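Written out below as structure tokens is the structure these notes cover.
Only one protein chain is missing from this complex, and each of the others stays in its spot.
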Amino acid sequence: MPPGEPAVQARGVHKFYGSHHVLRGIDLEVRRGEVIVVLGPSGSGKSTFLRCLNHLEAIERGSIRVCGELVGYRETPRGLVELRDAEVAHARRRIGMVFQQFNLFPHLTALGNITAGPLHVLREGREAAAAEARRLLALVGLPEKAEAYPTQLSGGQQQRVAIARALAMRPEVMLFDEPTSALDPEMISEVLEVMTTLSRQGMTMVVVTHEMGFARAVANRVVLVDGGRVVEDTAPGDFFTNPKNERTRAFLDKILH
Amino acid sequence: MRISGRRLVSLFFALAALATPAVVAHAQSAKYPTAPVVTPPAVVRPGKLVVATNATLPPVQFIDEKGNLQGMRIELGNEIAKRLGLEINWVNVQFEAHIPGLQGGRWDLIVTGLFFTPERAKLMYLIPYELQAISISVPKGNPKKLAQPTDLAGRPVAVEIGGYEERQIRRINEEQTKAGAKPMDIRTFNTFADSYQALRAGQVEAVVSVDAVAKFYQDKAEFERAMSGIAGSPATIAAKSKDLAQAVLKVMNDMKADGAYDALFDRYGVSKMAGRTLELKGPDLP
Partner (left out) sequence: MSGWDWGAFRKYLFNLYLLDGAWTTVWLSVAVMVIGLTLGLGAALMRMSRHRLPRDLSRFYIWLMRGTPLLVQLIIIYTGLPQLGIRLTVIQSALLGLGLNEGAYLAEIIRAGILSVPRGQFDAARAVGMPYWTMLRVVILPQAARVILPPLGNNFNGLLKTTSLASVISLEELLRRSQMLIQLEFKVLEIFVVAACYYLAMTSLWGVVQRRLEAHFGRPYGSSGEPPRRIIDRTLLEQDAR
């Protein structure tokens, strides 16, 4: 990624589900190394917006650039034209994603999950990929679980393997879609720990979550999305103690009680 | 009172006119009995004659566009049943089911032009009544100029499964290959219709069938009868029960005697059995 270029740049993003206008002009900029936490009521479009960032969802208007390159579309004199599947797949290598439901591949071991991308997409050698996978497993605290299948792992363990799987592709940006919402309370902290370590290592992260503690401690900025728009976008200190927007206050009232 | 000569003649004619229907009726009831001549266990159902045929061979046994059974053998079967005082019950099935069905007691007779063979005579009673032989049908114009069985060497030929024709063409094939000719590619189909369809499509170069059928197709200007009269053998009516077989034999000899047999065969141009009477062949007969 060229220096000085923002890691993520979303401008005027609109999205429709049929007639439902779910994203009504989102503007967001994320600089390299920043951790952005995205909050909002359910149905606000925050998860949808996250999925637009790596073109798991299409957009109707606006543009999204990751590391300077348009995601999912190509600019033509007639306007934006959707890229072909192979081109989109190529762009996704740079963007890692972690899902609320983990989405580990159940027919592969933890090692198999992590090496799947490097082996089949990056065409790396089997041994190099496996070695790197073991390093990542150690990073997320699960070195002994290399040969375990997802059904043999707890929720927290599965999510940590999922993080390792995303990291194996050496992404520039990591997206987290409510990574702890499906976990039992006692497992949330082990996942948040890994995410905190990642942020300290300088990874650019966009995290949709309800974990306020994480937002306060780790985020560079907190963004509130409501009704398909960005309502507030400030540092966590200001966000939680002195929000500018009425809607932010209402939202905080509802959650923090 | 004296009756005049003219009156006498009129009276005679009047009486004769009255009597004629009765006389005719009496003669008819002798030919077509009102009560069954054969009863179970010689027939499988009382009062009925169940006959198996494979109605895919015009003009001797086939189904017309209206869906009715027609043909020389159908007429023959109908007449035999009438003369036995039985109600006929035709069963139209694929040929390969005929003999097992007869053995299993599903029907009384097979009227389908069953060729006489010694093996079959060991299993059931046969009345040879018709002369049949094998023909080879080819496309119109006989493009490959097939004139005798040796011309079939190395060629694909179609035949109906399980019949006398299949046996004979395999025998001819064996004889020819022993003498050094290329073997034929003998393809077996469920019916003659399927075989002729394959010929139409060019999938085979010849169809092995019987004289009457091959001539019928030739008359319709669809296919040419390149060879005929091969491996001639009597066609038979088959029965499982000796009693029934003897009753049928008697009826058929009656038909020979009163000219019905000749009339039927001549009308269809089918070869008759030589000799004044027909004979019975079977497991316990010489």
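Letters A and B mark the chains in the order given here, with residues in each chain numbered from 1 onward.
Note that a contact is a pair of C-beta atoms (placed from the backbone, for glycine too) under 8 Å apart; a residue touches a chain by one contact, two chains touch by 3 or more.
In this text the structure is predicted, and so the values were computed from the model without any measurement.
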{"item": "Visible chains in contact with the missing one", "value": "A, B"}
{"item": "Residue among A:Pro6, A:Gly45, A:Gly62 or A:Gly96 that touches the chain left out of view", "value": "A:Gly96"}
{"item": "Which of B:Lys31, B:Arg187 or B:Lys272 contacts the chain that the document leaves out", "value": "B:Arg187"}
{"item": "Given B:Arg45, B:Lys182, B:Arg200 or B:Arg267, the one touching the chain that is not displayed", "value": "B:Arg200"}
{"item": "Residue among B:Val60, B:Leu76 or B:Ala158 touching the omitted chain", "value": "B:Ala158"}
{"item": "Residues of subunit A (touch criterion as defined above) contacting the omitted chain", "value": "51, 54, 56, 85-86, 89-90, 92-93, 95-97, 99, 101, 103-109, 116-117, 120-122, 149-152, 162, 165-166, 169"}
{"item": "Chain not shown, touching residues in subunit B", "value": "96, 99-100, 103-104, 119, 123, 158, 161-163, 166-167, 187-190, 194, 197-198, 200-203"}
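One rule holds in what follows: only the chains that are shown with their structure count from here on.
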{"item": "Approximate Å spacing (C-alpha centroids) for the pair subunit A, subunit B", "value": "86"}
